[in-house]
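Please read through the structure below; I'll follow up with questions.
With one protein chain withheld, the remaining protein chains of the complex are depicted in position.
As written, the chain order gives the labels A and B, with residue 1 at the start of each chain.
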Amino acid sequence: MEYLEYVKLALGAVLVYNFVLARFLGICPFLGVSKRLGTALGMSGAVIFVMTIACAITAAINQYLLNFRWGEKRFDLTFLQILIFILVIAALVQIIEIVLQKISPVLYRALGIYLPLITTNCAVLGSATLGAQMQYSVFKSTLFGFFSGVGFALALVLFSSLRERLELADIPRPFQGTAIALITAGILAMVFIGFSGLC
Amino acid sequence: MNTLEAAVLLMGVTGGILGVVIALAARFFRVAHDPRVELLIELLPNANCGGCGKAGCADLARAIVAGEAKPSDCPVSSREAIASMSSLLGIDPGVAEKKVAVVRCNGDALHTKVAVNYNGVSDCASAALVGGGPKSCNYGCLGLSSCARACPFGAIEMLKNLAVVHPELCVGCGKCVSVCPRGLITLVPASAQVHVYCNSPARAAVKRKNCASPCLGCRKCERQSPDSFEVVNNLARVKYSSGTLPTPELVEAIGCPTKCLRSVSGHLEQERKEAHE
Partner (left out) sequence: MSDSYKCPVRTFGRGIHPANDGKSLSRELPVRRAPLLENYFVALPQNIGAPPSWVVKVGDEVKKGQLLATPGGKVSSAIHAPTSGKVAEFLETPGPTGAMVSTLKLTADGKDEWTELPPPLDWKTASREELLQRIADCGVIGMGGAAFPTQIKLAPPPNCKIDFLVLNGAECEPYLTADHRLMLEQPERVLTGAAIASKILGNPRTLIGVEDNKRDAIDRLNRFAGEYGVEVLVLEARYPQGSEKQLIYALTGRRVPEGALPAAAGCVVQNVATAAAIADAVCEGKPLIERIVTVSGEALMHPENLLLRIGTPVLEAVRLCGGIREEPGKLLLGGPMMGFAQKNFDGMVWKNTSGILLLPPRLCVQYESTGCLRCGRCMEVCPMNLVPCSLASAAESGKMDLALQNNVLDCLECGACAYACPAHRPLVQHIRRAKAEIRKMKKK
């Protein structure tokens, strides 16, 4: 029944403990890049990509570097977790940015200032630390990162579609813009509470 | 080796490796990047009004650096800002006269009859499609404030169903020009202090029936100052391109019989007064 565990992991990451709508991590890009479905899709792709790789690498670091042995001596360096995770993720995003700028300038321009934002994105760091906390293996942690990214993408795509629809609506003046977006996000989060207890 | 040493070693080695990787990536995936673009973006107003015809200030900055546009294409920037942009690029600033919009109509609700009870969409372009709009004059301001909504700088005020431009707020981006279905709004040199506030090419008798202060094409202004005015199609025009722009004093001296030849300040004052009546 190994695969059932993976199903649970996926369901949990995408729906039940959705990073944006249940854990409330990564709200900044959630509000910032959700005006157009197109940019939301680009951002989602970037986040899935970064999260998967970040989780894989941080899991490896957590398993092999933070508990390494020197002869007879065992060093417990778990206190370095956050420091080294930030270091690795920041470097990773930097590299992706450089590569993206060369390979796909269109996507680079569409993501604009949001790509550097992933550097210090709590959702990415959160998925890495959560994976470490749960003592996932490298493979499982990679899966966890991927599905967390998918959960983020789901929330972002849903929300950007809603916002595109909202632009056609006749919204009372005080609620226009960010106000109605936040209300919508709140309602969407309440909807996701409905998934709790699923796994 | 104690824990402290191990921690320092770990962080140092990891940081070093990542640094080398980034350096390599930056080298192999290098994109030619012009630092002047960033500097220009800082100098531009960043209102992203689109007055230059480009998609926002960053786009204009790229075009300027690429030589496809001039700093003076930005209608919003002050002369000083354009000069500093030009000196940054080492080019001639070029002479771009500051322009402002003017609504060539004085047909507020007191002057022009509202001919019908219009109950449709409150938008000029929509109203113009229904029997030529609610007012009796088919050429004048519709008074449904489409231009005021389009103005990113809040320079257009609606006074008794008439759009009036505040020249000190107007930056001449021309957004209002494109939304007016009547083509009433034009960009004129900011130094011009006098305008003909009428745009109807109809015959004088028709205009008189529809409006209290139309331009009747009587040629009084043209006779007194042929250098500054011309009458084409029953309608007087200020010759904006000629060297001699009329002054408010000249307007006083001419004494337009219908008072549709006004100075900018006089127009504002007059319409304000009428709005409070």
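The rule we apply is simple: a residue touches a chain if its C-beta (ideal position, glycine included) is under 8 Å from a C-beta of that chain, and two chains touch if they have at least 3 such contacts.
This is a predicted model, so every value here is computed, not measured.
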Absent-chain contact - pick from B:121, B:169 or B:253: B:121
Among B:24, B:66, B:130 or B:169, the residue in touch with the chain that has been omitted: B:130
Missing-chain contacts mapped onto subunit B: 115-117, 119-121, 123, 125-126, 128-133, 136, 138, 201-202
In subunit A, positions touching the absent partner: 167-170
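Rule of thumb we're sticking to: only the chains that are shown with their structure count from here on.
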Residue ranges of subunit B in contact with subunit A within the complex: 1, 3, 6-7, 10-11, 14-15, 18-19, 21-22, 25-26, 29-31
Complex contacts: residues of subunit A adjacent to subunit B: 61, 65-66, 68, 70, 73, 75-77, 79-80, 83-84, 87-88, 91, 94-95, 98-99, 101-103, 105
